[in-house]
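As you look at this complex, bear in mind that one protein chain is not there, while each of the others sits in place.
Going by the order they are written in, the chains are A, B and C; count residues from 1 in each one.
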Amino acid sequence: MSALTADAALIRLALVIAALLFSIGIAGFLSRRNMIVMFLCTELMFQGAALALIAFGKMHGDLSGQVFTIFILTVAAAEAALALGLVILLYRRRETLNSEVWSELKE
Amino acid sequence: MSAAWITILLPLLAAAVIAFAPSKMAKWIALAATGVVLAATLRLVVGFHDWGSGDFQSESEALRFLPEFGISLSLGYDSVALVMALLNAVLMPLCVLGSFSAIKDRQREYYAWFMVLHASLMLAFASRDAITFYVGYEFTLVPMVFLIAIWGGPERRAAATKYFLFTFFGSIFLLGSLLWLGAQMRESTGVWNFDLDAMIAYSQQLPADTQWWLFLFLGLGFAVKVPIFQLHTWLPLAHDQAPTGGSVILAGTLLKLGTYGLFRIALPAAPEGAVALAPLWAILCICAIVYASLICWVQRDVKRLVAYSSIGHLALCVLGLFAFNIIGAEGAVYYMVNHGLSTGAMFLCIGMIYERYHTKDMERLGGLARRMPVWAFFFGLFTFASLGLPGLNGFVGEFLCLMGTFIADAKSGVDNYPGVLGPNYAFIAASGLVLAAMYLLIMLGKMIWGPLREPHDDGHHQPSGLSVDLNWREIGILTPLAVLCLWLGLAPGFVLESLEPACTRMLAPFPAIVQAQHDAVAAAAAEAVASDTPAAELIITTAEASR
Amino acid sequence: MVKGSGLRYRTYAPILPPPRCPRTGGTVLVTPPMVPIELLAGGALGAAGLLLILLRGGHTVHRTGGAIAALGGLAILAGGAGLGAPTAGESGFSFPLLVALLAGVMSAAGAVRVISSPRPVLAAIFFVLVVVAGCMLYLTLGAEFLAFALVIVYAGAILITYMFVLMLAQQASGDSKSGAAEYDRNARDPIAAVFVGLVLFLSIATIMWKAVDSFDPATTGQIQRARAWIALGELPKGLREAVESVEPGATPEAGTLHVSAGEVSLQVTKADGSRGSVTLPESSLPHNTQTVGVALVKQFPVSLELAGVILLMAMLGAVVLARRQIEIGDAQKAELHARSHGGAA
Partner (left out) sequence: MTLSPITSMLPGTMLASSDVPAATIAPEFAWLGWALALPAISALACTLMALCKVKGKLPGWLTVASLGTCFVLILKAYQSMPEGPIVVPLAEWMSFSWGPSDFHSLQAALELYIDRLTIFWMLFVSGLGTLIALYATEYMEHDVKAGYARFFAGVSIFLFAMTALVMGGNLLLLYLGWEGVGLASYMLIGYFFTRPSAVAAAKKAFIVNRIGDLGLALGIFLTWRCYGTIEYSELFQIAGNPPRDGPWEEALIPYLLMLGAFGKSAQGPLYVWLPDAMEGPTPVSALIHAATMVTAGVFLIARCYPLFLLQPDALTVVAWIGGLTAFWAATIGMAQYDMKRVWAYSTISQLGYMFLGLGLGTTFGACFHTFTHAFFKACLFLTAGAVMHGFAGQLDIRKLSGLSKIPGFRMVSWFALLGALWLAAFPFSAAFFSKDEILSAGVGSDRADFQFLGWLGLFTAGLTAYYTFRVWFRAFAGPVHFEPGEEVHAHGEFHPHSPRWAMKLSIAIIGIGAVLAGYPAYEAMFLHKENWVQWMMAGSTAVGGAGVVEQAADHAAEASSGHQVLGMSAHAATSVAGSIFGIGGILIALYLHLIRRSAADSLRRAIQATPLIGWIPGAAENKWYVDEIYNAVFCVPLWVTGHVLHFIDKHILDAGVVDGIGSSPSLVGRVFRPLYGGVLQSYAVTMAGGVGLILAWLAYTWLRGGF
């Protein structure tokens, strides 16, 4: 019995930590201006999502959570590759990693 | 095709024609159109046969262009509407004439907008359907804003914006309450119907508290237009910045839309609310009278001075409306006409001066009686008309409004028209007589009397190519107004008689309501005093406070 | 004059609406959503700390104060989540929970440092910390395979890429010498950022928190075991070994695995060719890696393929992006040319 309650506590902890990672990631993404760090922050958010998936998988006792986490890893890797390529590209253009110099979205 | 349609459609047609006519022709076309409209309106007056009954005399088949919403374009007049339409029709040609030399650039647009303004005003006065009334009432904004913003003074943009936003703000409440009323009617009767008489007849059945809110919003809508104290700040700026013709119509007819709306819609539609709120309105009006007069006293810009003065005058007019008795009501309507004539005429005079000297500053202008005696004569005449000199038109309306207020209380002489105001209100309001005399005579003293003062930059050579004193065109503009002022002052009988049935009809629901309120309060006071409950002290203290 | 008093009273009173007026403004009182107090307090405290840290980058006092606050908030959260167990039985405490607590705090703190450290390199390194802590959490959650996959993929691959990019960028622009760049030192409107983060955290965490309330350990455990057994059924080799360990020489008959609440049995043909049923012991329950593998290939093969395709695309894309940008100045060209010639000579 105690183990089971321990399980519940564990899951809840993991979930909270997941939410925390995700939110901190968001906050970082919004507040940092270094493009590379911004992508790091997205990775943080991935972490949060993955953790949550695993925790829920544990909670419902099936594996699709973990499987999906694998895909997340994949996507993260791909994303890292592409994004960093882009970052290099952009950096070559403006000689800086400051994301604010790219304001062509302004209408 | 009845004359009523001509008064509305012809100006629109003229506007279209002017828009494509050569610029030289514009003013003449406008003049001709306004003249025809005036003739048509006179035709209406002649053909009007309902002087006896206050009912609307239908002038056209109802053109149901939105039958499923019960919105129909049906024209008709009672004597009040007819008088207002006539006032508008008289003022318009004079304004066009007055703009002949004042407007030099973009003449076609100017006169086209003027015609549109004309049409919308006529529509507002003639329509018997709430929505079409609102359309006319609201559409006056558009041409007026253009007139101010294009041909106005240095601050014209700000003035136009403020005017538009301010009045539009009011109109939203108006439209909202009208639609709400229509929706209520549909709930009860099952069909949409925006016919004014039907709406009024329905809304008089509503419970008192509903009527209270209804009148609050309707009244707010019209109060901005009048304008009522504290909602007035758009007026001086707009008047000051508008071109002469614009100011004349603004003062002469547009402001009257507010009072006319009170008379035509707000008061009859929510009598309970009107009675409940009358003291508030009356207090605001009294404040406006004193406030505006004192502000006029220190004005340097003569046009602003006249603008502020019309705030005070219309406050008196509204006071007469809220007396809820025949004297007050007729006085108010009569006062609308007189204010339109005399204030409009004063704006015309000021415009003539502005064309010559390009300033309205009373510190730089003065003693003009020496240089332009004819103008001085007219200006003095209209000034005395607007300060209510007996024998001139201003007096009749002013006197009747004050008297109506004076006798409007429970124990007044007008037994079958008890009111909720009374001497305490009239005494303060009457102080306006003295204050008006003060600022208007100060204005006269500065403008036409005293040693001659002319701005140095263009004092002697008239850049506008106008004669030193008024030319025949300008005399021709002012003379009819002067004659009307004199005639309406000496022989008001005809107009007053013709107004009486309509006013009686408007006032029909009031006496019972007011009497009921008096009885209720008296009973409450009696029993509260009898049993010394806290309520008794409340009443006593209120009485003390209010005494 | 009483009459007069009544009169004057009348003129003033009716300005107020009649008594029968509908009461306006009496809107229905809104019961606030029941966010767990731990979340509220911890979230708020942590957010405040984070804000302090971010607001004036590089300022020690703020950073330390903020760090303390953030840690406090973190402690509240973790403690509230981990120790305040839903069904607080005898003691909800266990060794994995302890590990998980440590790991959670580690990862969250690391995350904070990632987004707050002025030097990207440090940020990257702290991200490694986050990953490692996450790996520990996975372990406590019984996802061994993923735990190690995570470390390998992230720490091994992705982070290295980051490092390379950083080195490229940083060394190209001489930021590394003069501490951190301006755009690294001060964050852009951190208030909005932290606020948004807080809102998100509160809403997400609340939902999840409540979700755990519906967690029924017993049934979930059984389901998990059942699924594992079924997965074993999908593994011919593992099945054979399991049977071997019980009944040597017996071969299982396909598709006869029968999972019931009590025991797991399946038909086998013994060595002597006689058929019979065997009950499998707990020891032969397949472990996480096996089950995940089964899930991958049996349940989600298409997705697996797709993942591969994605990676391929990403690789191509990266190559394209990178290639386009390699432009060699004339000087370098000449140098290369000379060198080659020199080589020739």
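Please note the rule applied: a contact is a pair of C-beta atoms (placed from the backbone, for glycine too) under 8 Å apart; a residue touches a chain by one contact, two chains touch by 3 or more.
Since the structure is predicted, the reported quantities are computational estimates derived from the model, not experimental observations.
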### Message
Using the touch definition given at the top, which of the shown chains does the missing chain touch?
### Response
A, B, C
### Query
If the hidden chain were put back, which of A:30, A:52, A:70 or A:83 would touch it?
A:30
### From B:196, B:332, B:433 or B:528, residue that would touch the chain that is not displayed
B:433
### Query
Where the complex has a chain not shown, which of B:56, B:77, B:166 or B:263 is the residue touching it?
B:166
#### Entry: Absent-chain contact - pick from B:28, B:48 or B:449
B:449
#### Entry: Given C:161, C:203 or C:222, the one touching the chain that is not displayed
C:203
### Query
In terms of residues, what is the contact footprint of the unshown chain on chain A?
26, 29-31, 33, 38, 99-100, 102-107
### Message
Contact with the hidden chain only, please: which chain B residues?
### Response
162, 165-166, 230, 233-234, 237, 291, 294-299, 325-327, 330, 367, 369-370, 373-374, 377, 384, 389-391, 395-396, 399-400, 402-403, 406-407, 411-417, 423, 426-427, 430-431, 433-434, 437-438, 441-442, 445, 448-452, 490-493, 496, 500, 504
### Interface with the unshown chain - residue positions in chain C
4, 31, 33-34, 188-189, 192-193, 195-196, 199-200, 202-204, 206-207, 210
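In this text, only the chains that are shown with their structure count from here on.
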### Distance between the centres, which are taken as Cα means, of chain C and chain B, whole angstrom
71
#### Entry: Distance from chain C to chain A - Cα centre to Cα centre, in angstrom
7
### Query
Do you know which chain C residues sit against two or more other chains?
none
### Task
Specify, in ascending order, the residues of chain B that touch 2 or more different other chains.
none
#### Entry: Touching residues on chain C, where the partner in the complex is chain A
39, 46, 50, 54, 74, 77-78, 80-94, 96-97, 100-101, 104, 107-108, 111-112, 114-116, 120, 123-124, 127, 130-131, 134, 137-138, 140-143, 145-146, 149-150, 153-154, 157-158, 161-162, 165-166, 168-169, 172-173, 181, 183-184, 187-190, 192-194, 196-198, 200-201, 204-205, 208-209, 211-212, 215, 217-218, 220-221, 223-224, 227, 288, 291-292, 295-296, 299-300, 303, 307, 310-311, 313-315, 317-318, 321-322, 324-325
### Query
For the complex, which residues does chain A have touching chain C?
1-34, 36-37, 39-41, 43-44, 47, 50-52, 54-64, 66-67, 69-71, 73-82, 84-89, 91-92, 95-100
